[in-house]
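What you see is part of a larger complex, with each chain still in position.
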Amino acid sequence: MSHSARYERGLAKFGEMYGDLAKTFLASLEDIAPDLGIYVMEFAFGDIHCRPGLSLPSREIATVAALTAIGTAGPQLRAHIDGALNVGCTEQEVVEVIMQMALYAGFPAALNGMQIARDVFQERSHKKIQKKQVGRRNKK
Amino acid sequence: MSHSARYERGLAKFGEMYGDLAKTFLASLEDIAPDLGIYVMEFAFGDIHCRPGLSLPSREIATVAALTAIGTAGPQLRAHIDGALNVGCTEQEVVEVIMQMALYAGFPAALNGMQIARDVFQERSHKKIQKKQVGRRNKK
């Protein structure tokens, strides 16, 4: 079934960007608007994010820029900063993109975006430390 | 003078991105708010656009994304699409960035951004043809 093909392609792309968070995301819509979750997988990740012509890191730079500038999409900005780092953007690049938004959307947009980036960076750093500790323990 | 240093650095960066349009830009503010033009050169181009940590093409991808998403900055979007192409982004990359904004800011934002890109592409194509024709004539 072709519907399923787009969905599966989107799910794979989502996985490439966010690891195993698809279940959590889809579950948050399951009891109210499961079709919206399907459209996100099919159209946002299956159609748009799979297009050639722009690298995935560049797509994430564009997304972090747009969401910082818009200023109304906190949870999505958080997710895409994480996604940007997962597909190869550096923390410095994320910081630079957000800082540059001071020019186009004003300082409050940049400052609020930066606090979200800070949270994401800290969370990732905690996870890394925990993984290392688990790794050490398992070696013993 | 250090003020001048930032200004000069910004002017050079502006030139790298937009050729000799600085005069036109600064002139548009000269009789009303010349300081705003100075701040654009000093802060926007001299401080932010000269920062390391993010390539100039990536900075332009972020800017085209943000201005398309915001939807209130037509003249600036036009200028930055031109700037993006001048610093090495391809037309296809610009198209992809704008198209992707349908996801984050809705289809109208993407459609209106695309019409601006179309105008810029056509203008550049006309200029190229004219240059070629002038080139041929000069060879004769």
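Points to keep in mind about this one:
Order of writing sets the labels: A and B. Residues in every chain begin at 1.
The working rule: a contact is a pair of C-beta atoms (placed from the backbone, for glycine too) under 8 Å apart; a residue touches a chain by one contact, two chains touch by 3 or more.
These numbers were taken from a predicted model, which means no experiment stands behind them.
Every protein chain here is a copy of the same sequence, 2 of them drawn, and the whole complex in this file adds up to 6 copies.
Throughout what follows, only the chains that are shown with their structure count from here on.
Seen as a C-alpha superposition, subunit A sits on subunit B after a turn of 180°, to the nearest 5.
Separating the centre of subunit A from that of subunit B, both taken as means of CA atoms, is a distance of 27 Å. Against subunit B, the residues of subunit A that register as touching in their complex are 43-44, 48-49, 51, 53-54, 58-59, 61-70, 73, 76, 90, 92-93, 95-97, 99-105.
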